[in-house]
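Quick one: this structure, given as structure tokens, is what I'll be asking you about.
All protein chains but one are shown in place.
Presenting chain A:
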Amino acid sequence: MKKTTTITALIAGIAMAGAAQADKLDDIISSGKLRCAVVLDFPPMGSRDADNEPVGFDVDYCNDLAAALGVEAEIVETPFPERIPALVSGRVDVGVASTSDTLERAKTVGFSIPYFAFEMAVTANDEAGISSYEDMKGHTVGAVAGTYEAIALEKQIEEWGDGTFRPYQTQADVFLALSQGQLDATVSTSTVAMANVKTGNFPGISVVGKAPFDTDYVALFTNRNEYGLLNYLNLFVNQQIRSGRYDELYEKWVGGDVPSLMVPNAYR
């Protein structure tokens, strides 16, 4: 009798301890589903194919992560400005959304180590007479609201004290405005610029040069207090590089020289 009571107590204790300590990583594994916030108007990182299915680097990355966790991946389309609301309201577990890991943002969410790095390029309307980054001075320029390059470009225009900055809500709107001549130039990630110019949807624009911004390292993100999951994400990013999967995905979606994710002369 006494023995059964002890065992019952023990089982109850373990069950309760398990429930109390279940963190997000556990929740994902037990629910069998990993929900990723992915931006789907940001080719080649995320977009929709002819059948309206999500495709892109970030989509594949989320699928790899889900496979590593042994769960099913669910891509939740999330526009740039809605990444944080989606996370904190519990609609998604992880952001695989080309998110720059700024210190300001890290006060709110938890970032993994960088999983991708962008170089910035200037794309201009052919009639604006802009052939370099400095030529943008005094012109009307724009970028996607809420992105790393938008923040940097707005700051640059303020420093120059000459010209206008306009944020648009989507990458498609930026290139539409550029193609219409509403914008003279934009700064975007070079991968995105190449991909959009190549589509032919936006006539009269070309990539004219590099923007001298610091390399834009982007990271996976989740809730700041989820150390278990953050640890896992860090190891996952590391394993993707070790296994050659990062190179493979880069070749598949972007092509060319694979950018290094290492910061020279830094500990981490």
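Everything that follows uses one rule, which is that contacts are C-beta pairs under 8 Å (C-beta built on N, C-alpha and C of every residue); 3 or more make two chains touch, one makes a residue touch a chain; residues count from 1.
Just so it is clear, contacts and distances are computed from a predicted model.
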item	value
Omitted chain, identified by the protein name its UniProt record gives, among "Glutamyl-tRNA(Gln) amidotransferase subunit A", "4Fe-4S ferredoxin", "Potassium-transporting ATPase KdpC subunit" or "Amino acid ABC transporter permease"	"Amino acid ABC transporter permease"
Of A:29, A:68, A:176 or A:241, the one touching the omitted chain in the full complex	A:176
Identified contact with the non-displayed chain, of A:206, A:225 or A:239	A:225
Footprint left on chain A by the chain that the document does not show	80-81, 84-85, 88-90, 104-105, 107-109, 142, 145-147, 150-151, 154, 164-169, 173, 176-177, 180-182, 223, 225
